[in-house]
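Left out: one protein chain. Kept in place: all the others.
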Amino acid sequence: MAAALVLAMTASAAAQGQPVAAPSDLVASDHPWDNGTRVDLTWTLSGEDAALLGYVVRRKGANDPEFVRVELVPPGTRAFTVSELSPSGSYLFQVAAVRPDITESTPASTEASLTPAVQWFDGTRFWFLLTLIVTSGAVIWFIVLARRGATLKVRRIAGLEAVDDAVGRATEMGRPVLFIPGIQDMNEIQTIAGISILARVARTAAEYDATIEVPTSKSLVMTAARETVQQAYLSAGRPDAYNQDAIYYVTDEQFGYVAAVQGMMVRDRPAACFYMGSFFAESLLLAETGNGIGAIQIAGTAQPAQLPFFVAACDYTLIGEEFFAASAYLSGEPDQLGSLKGQDVGKLLVAAGILAGVLGSTAAALTGSTWIQSIVDYFTFTMLA
Amino acid sequence: MSRDARLWTTLMILGALALLVRAAWTDQGMGREYVRASPAADGRITRYEPATFGDYQRSVAADPDQATVRVSVPRSVGLWLAAFFTLAVFSFLYKDNPFYKIAEAVLVGVSAAYWMVVGFWDVLVPNLFAKIFPGVVQGWAMPGLTGPEAERNLWYLVPLGLGVMLLWRLAPRGAWIARWPLAFIIGTTAGLRLAAFLHGDFLAQIRNTILPLVVLGADGTFNPGASVANILIVGSVLCCLAYFFFSFEHKGVVGGAARVGIWVLMITFGAGFGYTVMGRIALLAIRLEFLLDDWLWLIDPAGRRMATLAQGLLVNI
Amino acid sequence: MKRTIPLLITALGGFALIVAYFIPHTQSWGEQVAVWFDVLASLAFVLGGANLLKIHLKHVSDRARGWGYSAIVIGSFLATLFVGLIKVGVSPAAQSPDYAWSGSYRQIGSAFWFGYEYGFQPLTATMFALLAFYIASAAFRAFRAKNLEAVLLLGTAFIILLGRTFAGVALTSWIDPANWEGFRYLTWLRIENLTVFVMSVFNTAGNRAIMIGIALGIVATSLRVLLGIDRSYLGKD
Partner (left out) sequence: MGAFLRDEWWIMLLAAASLAPLVRRFAGEGFFPALRTLDRRWIFLLMFWSVLLPIYYIGLTGQTFPEVPSALSQATFDEIERLQEGDPILLSFDYDPASEGELGPMATAFVKHAAAKGLRMYFMALWPVGAQMIDDTIARVIHTDYPELVYGQDYVNLGFKSGNEGVIKVIVTNLRELYTTDVRGTAIRDIPMMEGITNIQQMRLVINVSAGYAGTKEWVQYAVTPFPDRIRLVAGSTGVQAPLLYPYIPGQLAGLLGAIKGAAEYEKLVVDAYGGPNPDPRYLEGLRRMGPQLVAHLLIITLIVVANVLYLADRRREMRR
């Protein structure tokens, strides 16, 4: 009905051949608290606002030959924020009314060009800063609590309880332990988490007098793994047993690395295999080969796409967050365990946030209340943006 | 020689003989690569574009004395090598053997060097040398280096310095200095990932889970399908979060939720597994097509070796 | 000195980047550091390459078991490195024929390209193709209905696999309102709809929870590293 009315009005206006009534009083101002990429525009509506398709917003940088379209906003809109500008550029802006048959009015223009200013704090990230402070604060708070001697209990994680058994079995059988810290470089947090777990596993291996082999796919990971394992052997009181040649670089190529590790597995037959880090398609290649040689296999990764294969082919799999908790859990140190409690607070906050949002949006859907909807929208699109 | 080894040796000799007969004594043959030779603009350097046996037959039909489309010996050797490597890798499925070991050794050597060459020409030259000595690099390997990109940027002495510290490990004394660049990498990685994951994945996933439990259609009627789906999504996310809880053993209410959580995770993994199968089989099909089509010339579904092209493929707009 | 300074570098580097995330003037630091990292990783190739050569040369000189394969590694490594670094068989780029080194190192027809096309590419692609075999053997072994969890895992995989064959679609195509009026409410049981339902509800929810957990895990891991609580990577004093 409304659409038909609009069409009818448009038809009559167009039929009369009248020029489109233009918007006026276009004002551009710098968007406050941003990184110098936004400008706020306001204008007064066109006289035939109800019959319009909308307003087309255009901008022109100092080096642009002509105005470029930014957005078409619906009728009734009086303000718009132009984003993705350059803090070093200066811009002119135009807003024109458009009828459904795409005839345009003469545009309202800004007189002087405007350069968006860079402020010292990015206001769009205010709520994120708060989120960061709360989540990190929870972790730090529990670390401090633990340092002060509070006793913190953490549930058992089956895959990690099995680490000692796996290394012990390798010792009994006189076969090596294989540790793979993923195939990504040190600029991946999963690799760092994997190296931390390596420290614990290597220490157990040193205590049990098992040999540990760490083939790596990146040179930097080899360097970091050597430092780590050497330290582990030292703190286990067995610096003489450390063999740096057991930690070696193979190749950066994913499948070249797999070819070599797979070959090594069938030849040296490790009795325990650990896959801890960031994995891709090689996950199943490694885990199935390990399965073929009868090794105990424990995997941990935060690559959701590879978890199914580890779950299918390994004895134990640390899923996502459990993998990041592993090194703290294995260390058994109170302040490290404290950080796990902090993560739980984070999860509680997430659950509370989801519940609040879900209840709000359900209430809005049931009552049709626009103000509840606007609160929910503020929560989802501003606070969680 | 064991019975097994004798059997395999016999099979391999028979296979090789069959290949030889097919390659040399059949009408069509197999395993040849063709190129189309075309002189470059200055007439000196000849460029070779890939061509097919079909192109060759058509060229000969048009002009029996032609030399434009011809057999390329190096590329034919390469094709046979590629076929050998393919079979050698597959042979690992039976058991570890010398052919696989050769393929493995070649792959390790070639690929390690490959990524080093890529690192040199794509990272070190443009992102280190060209920043510190733009003039020299422009005159040597990057003639297109001009404009603001060509300005000297001494900030790049920082990674160079860190790199030198890293390589100090090769020196007999003071290898501990390599921990400084390592500490820099680990620290910056931790900072970057913390902010990026919290801002990206974390908030986005919470935002996407905020769904109304009751969905009404545009005309105000109740939509049972969408409502049930939303309830299941929200409930499943919360139960999975309960599974990840570290503070409590999986008992009582939390334990119940955690148990539902692990069910949801299992369904997720089952779906992920099932969904991937198709792509993995396609990978195998491509390799087998390479053997049957490109190398053995047993099948030709795309008609690349036919003397007459399917009508229409010649038309170009 | 050997341990305190690295700890300081870690903490300062990390916290500086977190703060920089909120200050417009410094928001590009992250990208800058990423470029530096690439440079460092490329320089580190020297360490990896030297170690690779060392290990395999040792094999050869000790005449250890399988030393011949080590010789192949060394040969293919050095040959590829040589032809790639000095651009053997690369002609200058068409737009700058006077610069002898201007051609791309990957140019078709060059020696490096030959190694890629006929060595690297078929070998990696075939290694990748091994997955088709392993996915079958893993399914045979792991998908057994030992408990409810396993039933769910195998049941979901089974439904999705079945839905990818014509047999699966044919199996449930009789659930059609044309056959019986009541089927109108049961069409979601058709295998293609069931697939969509599993993927859009459970798969979405499961992956969402995993990703939220991962983000929290990263926060805690990063903080442990930055605060120096977890310093296993730093080595001995």
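Odds and ends about this structure:
Note that the chains are named A, B and C in the order they appear, and that numbering of residues resets to 1 at the start of each chain.
Basically, a contact is a pair of C-beta atoms (placed from the backbone, for glycine too) under 8 Å apart; a residue touches a chain by one contact, two chains touch by 3 or more.
What you see is a predicted model; the values in this text were computed from it and never measured.
Taking every chain of the complex into account, the chain not shown here touches A, B, C. Contact with the chain that does not appear here is found for just one residue of C:Val19, C:Ala34, C:Ile108 or C:Ala145, C:Ala145.
The omitted chain makes contact with just one of the residues C:Ala132, C:Leu152 or C:Ile229: C:Ala132.
Contact between chain B and the absent chain runs through residues 90, 93-94, 275, 277-279, 281-282, 284-285, 288-289, 292-293, 298-301, 310-313, 315-317. Contact between chain A and the absent chain runs through residues 3, 53, 69, 71-72, 98, 101-102, 292. Seen across the whole complex, the unshown chain contacts chain C at 132-133, 135-137, 139-141, 143-146, 154, 157-158, 161-167, 169-170, 173, 190, 192-193, 196, 199-200, 203.
One rule holds in what follows: only the chains that are shown with their structure count from here on.
The innermost chain, defined by the distance from its C-alpha mean to the mean of all protein C-alpha atoms, is C. Look at where the CA atoms of chain A average out and do the same for chain C: the two points lie 16 Å apart.
In whole angstrom, the spacing between the mean C-alpha positions of chain B and chain C is 9. Chain centres here are Cα averages; for chain A and chain B they lie 23 Å apart. The multi-chain contact residues of chain A, meaning those touching 2 or more other chains, are 125, 132, 135-136, 187, 189, 192, 220, 223-224, 227, 249-253, 255-256, 259, 304, 307, 309, 311-312, 319-321, 325, 340, 343, 347, 350. Within chain C, residues 18, 21, 34, 37, 40-41, 44-49, 52, 120, 123-124, 127-128, 130-131, 135, 139, 153, 207, 210-214, 216, 218-219, 221-223, 225, 233-235 each touch two or more of the remaining chains.
Contacts from chain A toward chain B in the complex involve residues 125, 128, 131-132, 135-136, 153-156, 186-189, 192, 220, 223-224, 227, 249-253, 255-256, 259-260, 262-263, 266-267, 304-305, 307-309, 311-312, 319-322, 325, 340-341, 343-344, 347, 350-351, 353-355, 357-358, 360-362, 364-366, 376, 379-381, 384-385. Partner chain A is touched in their complex by these residues of chain C: 18, 21-25, 27, 34, 37, 40-41, 44-49, 51-52, 55, 120, 123-124, 127-128, 130-131, 134-135, 137-139, 141-143, 153, 207, 210-214, 216-225, 227, 229-230, 232-236. Taken in their complex, chain A has these residues touching chain C: 34-36, 87, 118-122, 125, 129, 132, 135-136, 139-140, 143, 185, 187, 189, 192-193, 195-196, 198-200, 218-220, 222-224, 227-228, 230-232, 234, 239, 245, 248-256, 258-259, 281, 284-285, 287-288, 291, 302, 304, 307, 309, 311-313, 319-321, 323-325, 327-328, 331, 333, 335-336, 339-340, 342-343, 346-347, 350.
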